[in-house]
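As you look at this complex, bear in mind that one protein chain is not there, while each of the others sits in place.
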């Protein structure tokens, strides 16, 4: 539990902050407007930004060092403050090849992929040349209980045949999205946690149909998007299975831990920036004869926000550190804790910042707050809703 | 404080519910999608629906009987449950000519307008032939303190010249919006509450420029919209002043009371429908081997929501009744109370319903919840933010 | 739902307020100190106060008119504001023979008692000559689920033999407490809600042993107290059963409805007085150069408290009215609602008042706030904990 940033982290943070100031912040407003007007297209500046990030050594920072050659060698704890920094601009993580869901998918392939799978999909993902999606949630069942997932994966000769309907498949609207990791049932009669498998499905496989993009609180997260996808008699080679039949839960568990940390760190960055915007705002406005910053109620909200952000930051660092030192399995409770705490904290802190901005605060163009809010709100549902994490954490704490 | 619905209200409620079931509910999904794709256009079905509503006696129900011939003769208390019913579908109030901001503007003209003003603007508004906007909030000042409003209205011969910039001018994007009520300063040197005046500005007056539409949490509220408007050397006849110079606050107070009630009643309707959707949802899904409706945490959220809705409903009825019996001035504290209570209650109740729907809950198309939420959230800022109402109510309660 | 106080209520309220001002308020401090120093003794002034209250027509006001000759003829709705007034001084209800648990016990006897039971116990209770207790909760089981109650009531010849252990038997420490209503199982094999019965046990029956008084947050509620009681081979005549074997739930339901209303109204009175004390306090103190009443955070707390009190008041009146007009069965949901809402509201409002008083606020002698808080906190557990009411209300709302 040594949360002090080490020299490596400090150096990278300096580089990253400089990069954000030089390349991201000035482009922000234009980027947000362009992507809202040009749905499902990649902003023309993105490729160049990626080049620059790579040149600056700010590439694939999320990938832990156990994944060898591709990894810049950061622990989760070292990566955490960098992810926080990226969270200050919602679209910036892709510039550093550090965006969900690709990070999680790359980790899966790096950890469980065969050399052939890695060569075909991991290499171009790590190079930022293609994008990917993760097809888990289904519209017909309470996917919060992953054992409910009912897409079928049936072996037929030297192929698997996939049938089902997925939604909230983040990234699948991106024109560069070339591959899906799909979760489905290979054996409905197996033990409860051995029915599911993960399988690779190229996006252009016949039978794959994008039904529609979904929005989250009217935001589209373009160019990534959240797709509803129909899979009808989709055939892929047997070699596309990940880790083996019935091991879907094992893969999911390995995938979700660090991914949750990343979401939480980004939310802390978004919250911190929201608080800073709020502070600037209340210094600039006067009501009833006093600067807003002098009202005790405003100060209480600022103080509460500062306390809540700092607590969530420490808890997330603590979870990252535990993963690094003892592995994801032993960090399970801490990961549940931050997944419960950080999105709700962010929702609250951002809401206060919105209120302090008056009408300006709800406009999607004039501040990032409305978009931050939509992000925080959706993470309360993504990667397991609050309720599931509390149900399991509560059970574990009681059982100790 | 007799909140029992009388026979007149009960009969109208039966008629209104039947109308909603026959004409509004079936069109809802199509209407929402059409307007999101055809910004700033009026849906082709609207005119016909208005005809039908008028024929059914469901027209201008909001207008209190003291306004004579135009009024269907309902008290605020009688109107309240009807407004709640309309709140179940966000776009439905216009069908009954009961939508903000036109209702408030009609009340202003009915109460304070000269016969000429009434003939020119009130008559077509009451007939639903034109729409209007209310230009109060300004981007450059904390408009929560209305004495900050700094648009200038300067007398020049037999005209007033208006200069300023407004935003969050709801309704001004509507192609049928023909007139604005503008608040601005006629005398910056007068006593603090006598500097401001209200003036009528036709939308096509030279110098009026729609800068842009604003969105609220990425929603556009089309066809009404929320405009940012520049007023540059805009000239209108002296006869366009409402009630007289320096009486802007008096008009604003008279305008805002019932308008706040209407917002709150609609929010109660939106909350009630959200709770019903939540109840239906938790009966239809199973996780960890049990129907969601059987989890005690879900039941607690349903129970809390039911308690909060019922309390807000009673408080709003109480405020409506007080306005009816003692006038808006004596009801000031109760009106502040509902303005503090109802939007926050709605935000909370709707948020719970969203969570119970999982991913479906955040999509703007699959349920009305995301749109309800954006509405509730913005009303916490509209017509005076929570903070101003609490500041004044707190002062009054302490001073008693 | 006509909540307007009628003339009868208004007149009684004037009389009651005058009585409180003349007889209760001046004695308050002395009474509280005396009873804390003289546990389980009746304050010497009590008998005289009762005489005066009776003479003033302020006697047994709680008893609904369907109970005939003894009743002053008030509906629950008419009684509600009087109970609120009594709630401003915790010990005052006894003065008017309107204190728990005697009111509930009197209602049971008036409603379900045989003429003999009524003559023996109801008459002296209504006269305020004796006190009673209600023995339901047990230390060994989760009594929140009343079917868990396991005291046995076994028929043996012409007697019932009672064995069990009860606690939180409010009133049983009072030297004037002469009779208990005991809930226990007559038939463990009957259907789930027909196993329990209510039986009258005179306090001096052999086998009854007061184990100890319990305190609630270090308060003793003397002279009433909350006793732990052992019942060992306690024998009473068959005629002591109330309504008949297996009808304990029926009696409990009838007993608890109005009792919950009374608690909630008193809590509203306690909350209202707390808010008034808070308002007086913040006008009298200055910090950082400003009167506390001018801090916006203080005003927000006052405003929120006023909103919450008024909402809880309206909801309770609504429940009282429903009981009057449609009977306790149809009012079940509203009664659950106020039981969920009012104690939590009171706890919150009183906590704010405590905070505004600084150190003075936590002292049990300098203000009534600490005692109010302990009362509010315990009612969240008494007569069914919050959780049970939410569990059942949630189920009902979902099931509609």
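Details
Just so it is clear, A, B and C label the chains in written order, and each chain counts residues from 1 on its own.
Here is the rule we go by: contacts are C-beta pairs under 8 Å (C-beta built on N, C-alpha and C of every residue); 3 or more make two chains touch, one makes a residue touch a chain.
All values reported here derive from a predicted model rather than from experimental measurement.
Looking at C:9, C:76 or C:137, the residue that reaches the missing chain in the full complex is C:137. One of B:300, B:336 or B:378 touches the chain omitted from the figure, and that residue is B:300. Contact with the undisplayed chain is limited, among A:10, A:304 or A:329, to A:304.
In the full complex, chain C touches the hidden chain at residues 137, 139, 141-145, 148, 167-168, 214-219, 285-288, 292, 295, 297, 354-355, 358-366, 370-371, 373-374, 377-378, 380-381, 385-388, 390-391. Summarising the interface, chain A meets the missing chain with residues 1-4, 275, 279, 282-283, 293, 296, 298-304, 306-307, 310-312, 314-315, 318, 333-334, 336-337, 340-341, 387, 389-391, 393-395, 397-398, 400.
Residues of chain B that touch the chain left out of the display are 295-300.
By our rule, only the chains that are shown with their structure count from here on.
Centres computed as Cα averages put chain A at a distance of 53 Å from chain C. Contacts with at least two other chains are made by residues 296, 298-300 of chain C.
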